[in-house]
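All protein chains of the complex are present and in place, except for one that has been dropped.
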Amino acid sequence: MARLTLMKLLQAVPVILIVSVLAFLLMSLLPGDPAVVIAGDQASPEAIEQVRRNLGLDRPFLEQLGIWFLHLLQGQFGSSLMLNQTVLSAMGERLPVTLSLAGLSIAITLPIGIFVGSIAAYYRQTWVDSLIMGVALLGVSIPGFWIAILSVIVFSVILGWLPSSGYVPIDQSAIEWLRAMILPAIMLSLFQIGFLARMTRSAMLDVLSQDFIRTARSKGLSEWTTVGKHAFRNALILVITTMGILLSTALGGSVVIEQVFALPGVGRLVVQGILARDYPLVQGVMLIYGFVFVAINLAVDLLYTVADPRVRYD
Amino acid sequence: MTELALPINQAASSPVLAPRRRFMALRRLAAHRSFQIGLCLVVLLAVAAIFAPFITGIDPSAMKVRLRFKPPSEAFLFGSDSFGRDVLTRVLYGARVSLWIGLVVAVLSGLCGAIIGVLAAQFRGFDALLMRLMDALMSFPAILLALGITAALGPRMESVIIALTVAYVPAGARIVRASALVVRELDYVQAARIAGASDLRIMFRHILPNSVSPLLVHMTFVFAYSILAEAALSFLGVGVQPPTASWGNIIAEGRDYATEAWWVMLFPGLGISLAALGLNLLGDGLRDVLDPRLKAG
Partner (left out) sequence: MASVKRRDFSRGMLGLGALFLGALTLAPATASAEAAPKKGGTLIYATLSGPGTLDPHVSSSAVELEVIHNVFEGLVALDNQNATRPMLATKATMSADAKTYTFELRRGVKFHNGDELTSADVKASLERYQRVSPNAKNLADVERYETPDPYTVVLHLKAPNVVLLDVLKSPIFPFMILPASQQDKPARGIDVIGTGPFSLGEWVKDSHLVIKRFDGYVPDTSAPGRDGYAGRKTAYLDAVRYRFIPEATTRIAALQTGEVQLASSIPTELRDRIEQRKELAVREVFPVGGTYVIVNSQYGLTANVLMRQAIGAAIDITEITDATGGVNKANPWMSFPNTPYYLGESAPTPWYDVKSPAKAKELLKKAGYKNEKIIIETNSNYQWMRTTMLVVAEQLKRAGMNVDVKVVDWTTNAAHMQQGTGEWNLSTTLFGPDHILGPQQWRPMIYAFPSIKGNDALDAAYQAFFAAADLEKRRAAWLKIQQQVLGDAYMIKIADSGRLSGYARKLMGQTDYPGILQLWDVWLDQAG
């Protein structure tokens, strides 16, 4: 176990290195001279030269890369041009919003997705299955921002049940927080529920077709007990294996949802950064997200080996 | 091709299909209900897109500003937009762009994935490097990665295609690598190797063809995701730019008027949903038939 953990940790090191290089390369994708772009349209040649020096763009490529790594080692993820703030502090301010949204959305997704997926598997090839899978399929097929805009019109304008936009911190008022977040979170969950229900169904079908279930059936054990027992372990493994993907799609989807509902999260920060050509900001946020997901994927891998006894590394 | 007829190891969940089984697979596909529905939807939309000029006969950018925001009627089946352009025509031409992006991204990312996956499986020295690179790319949420790349490359169709391709290559590479690793251990491949077949020959004659099935399934889903992703990028302002119509940018242009001129936003949204739905159904069908392990019990 310890050896396995060590091996996984070692494997994550090159990934982190490559993530850093990729984020670095993003800047060099910029057409033309990044210094000109960054300095802005009113910049004097001296100002542009200053930016070039500040960012080290006047140095050879490898040296720039070296400096980039040096800064990362010191925990410097760069500074936003438009916010006059480091990327870390800008992200720190907005992370609660995005985490609220993603967290609530996953909290909605997990029980519903697994439950309906299991039901569909149990009643496989009946109308129940078709209905559930049909709806799940719609979930992964409908564009999120489209349905989100329609939902604002229905729930805020026509029905007047929920506020149309905005964010209330949870420590200010838990109820208002929930009222503000519930619609965005549900809109974000639609894709995820569809995705998870489909995953659950295939995983459960896998289990249901396995020998031990057949054995249990032939022994006359109640099918529900057997299925329930195995479903639990199965669900656990499923949650672990899909967690990375769910988190990734939740954080990706939040970029769009935050825009529709005017939520001040990381997604909107990135979009604002891109529109204002604040590339150091975009670069920094991508880098941090990259690191976070390396960590998440690592955790998923390790948990998976604990939860599923079938997985053994040679 | 005789070696393909060798018995395969079912338990290894191998995707390898013998010709006869391939034929049977086709027949089973033809009988698969969601495959049928999906195929109908996709073919219908593709035909509508390809024959768009014959269906409407209107220039998609032709404006009749005095006839803006007309609700669906005989003159404008899907209504008219803020420029008095025919929404039906734009949705049809938008289908061309959106489906084209989806198709190209699916094919390109599939190809790149296949090459990387097979290389990784065949040349074990490369494996660690390539797979860590794929891990790194997969560490960024796909839409965020695509957003960053399109923003850097400028808002154009080519940028969207490149960005989405980069975002979807790693998953394809992993899938191909996984099945290639299984295939390369099969007896007949080992036999070919012992018989002195070159690495290249083994890769292209044996491993690649036999890793195609799961990749094909994956590509179908990528096709669907790309259509959705294009729409999201357009919504965020970095997608395909007007006057070229794409489903995403028709919605983006119409979204401020959603309460008054619902038709501008509704029809392209339905187009995206139907296309994604069709492709997902198609993918489900393919997976059920081609990947026996996941077949419904």
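Per-chain numbering from 1; labels A and B assigned in written order.
Please note the rule applied: a contact is a pair of C-beta atoms (placed from the backbone, for glycine too) under 8 Å apart; a residue touches a chain by one contact, two chains touch by 3 or more.
What you see is a predicted model; the values in this text were computed from it and never measured.
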| item | value |
| --- | --- |
| Partner chains on view for the chain not depicted | A, B |
| Full-complex contact with the absent chain, from B:L26, B:C40 or B:V65 | B:V65 |
| Identified contact with the non-displayed chain, of A:L4, A:L83, A:L236 or A:L303 | A:L83 |
| Selected residue (touches chain absent from view) among A:A12, A:I149, A:V207 or A:A235 | A:I149 |
| Missing-partner contacts on chain B, residue numbers | 61-63, 65-66, 68-69, 82-84, 154-155, 237-238, 241-243, 253, 255-261 |
| Those residues of chain A which, in the complete complex, touch the missing chain | 37, 40-42, 81-84, 90, 93-94, 97, 149, 152-153, 156-157, 160, 163-167, 259-265, 268-269, 271-272, 275-278 |
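Everything below uses one rule, namely that only the chains that are shown with their structure count from here on.
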| item | value |
| --- | --- |
| Between chain B and chain A, distance of the C-alpha-averaged centres to the nearest whole Å | 21 |
| Interface residues, chain A side, partner chain B - complex | 11, 14-16, 18-19, 22, 26-27, 29-31, 124-125, 137-138, 140-146, 149-150, 153, 157, 202, 205-206, 208-209, 248-249, 251-253, 255-256, 259, 270-271, 274-275, 279, 282-283, 286, 289-291, 293-294, 297 |
| List of chain B residues in touch with chain A within their complex | 128-129, 132-133, 135-145, 147-149, 151-154, 224, 228, 231-232, 235-238, 248, 251, 255, 258-259, 265, 269, 272-274, 276-277, 280-281, 284, 293-294, 296-297 |
